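Heads up, this is only part of the complex; the chains shown haven't been moved.
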Amino acid sequence: MTEMELIEKAKEALKYAYVPYSRFRVGAALEASDGTVFTGCNVENSAYPNTYCAERTALVKAVSEGYRKFTRIAIVAEKAMPYPCGACRQSLLEFAPDLEIIVHWNGKTEKACLRDMLSFGFGANAFPMEENGEAE
Amino acid sequence: MTEMELIEKAKEALKYAYVPYSRFRVGAALEASDGTVFTGCNVENSAYPNTYCAERTALVKAVSEGYRKFTRIAIVAEKAMPYPCGACRQSLLEFAPDLEIIVHWNGKTEKACLRDMLSFGFGANAFPMEENGEAE
């Protein structure tokens, strides 16, 4: 899938965003290592801490379908450049430290590697690999 | 779908649980008002607050596919009766205060209404409905 196609998938997902509180719609499209794409949108809650970001929606969808290896994620928003929040970076880091992050807004695209967006990440550093040894 | 069939869907989802930290596998199956079922499992993180419960995984999957009305959720675990945590109840309350909660463990099933499991819920009480006025 081309980068623009992945971005288009994220745009389609954005329309399902549930954002009565922020009115800030975000869509995401996460590509697994075999090319399968999982989309997500943000899902808010009247009690803000219970809000879900688009990136993590896509991630847990994928994991709940048996996928644990990912190559790219495209993130699209309407009002501003949707750099992923720190919590999303942490969640993605667990599965894909080398993930390519593609953010798109207002016709502009920026890219970075997850590892660079969360340098000195907590996770692999802190726990021995054996404890992470769930089979894929 | 019968109640037992919904429970079986939750059991199938449980096998995808990513639980290297707690070893506590949970699966969930959320039924939308048109009968479509969305499944979820728990997805943990080395930084515990970034963990996702099975119930919310199923919920955000459904919302990101355009569903916002739900009738029942079945929740299954291996080690203990999986009553949903408070945060999951809050997330589900946003969309389905009358949701039927079905928990299943070790051959036993218990049922309750979400509204009764989170009495005096924060949400509809606190904000005028207009602010929640996202179209379904």
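Order as written gives the chain letters A and B; numbering starts at 1 within each chain.
Here is the rule we go by: a contact is a pair of C-beta atoms (placed from the backbone, for glycine too) under 8 Å apart; a residue touches a chain by one contact, two chains touch by 3 or more.
Since we're looking at a predicted model, the values are computed, not measured.
Asks: With 2 copies placed here, how many are in the full complex?
Replies: Every protein chain is the same sequence, and the full complex holds 4 of them.
Heads up, the rule we're going with is that only the chains that are shown with their structure count from here on.
Asks: In angstrom, rounded to a whole number, how far apart do the mean CA points of chain A and chain B lie?
Replies: About 21 Å separates the centre of chain A from that of chain B.
Asks: With touch defined as at the start, can you tell me which chain A residues reach chain B in the complex?
Replies: Listed in rising order, the residues are 13, 16, 18-21, 39-41, 43-47, 49-50, 52, 54, 56-61, 63-66, 68, 87, 90-91, 94, 122-124, 126-127, 131-134.
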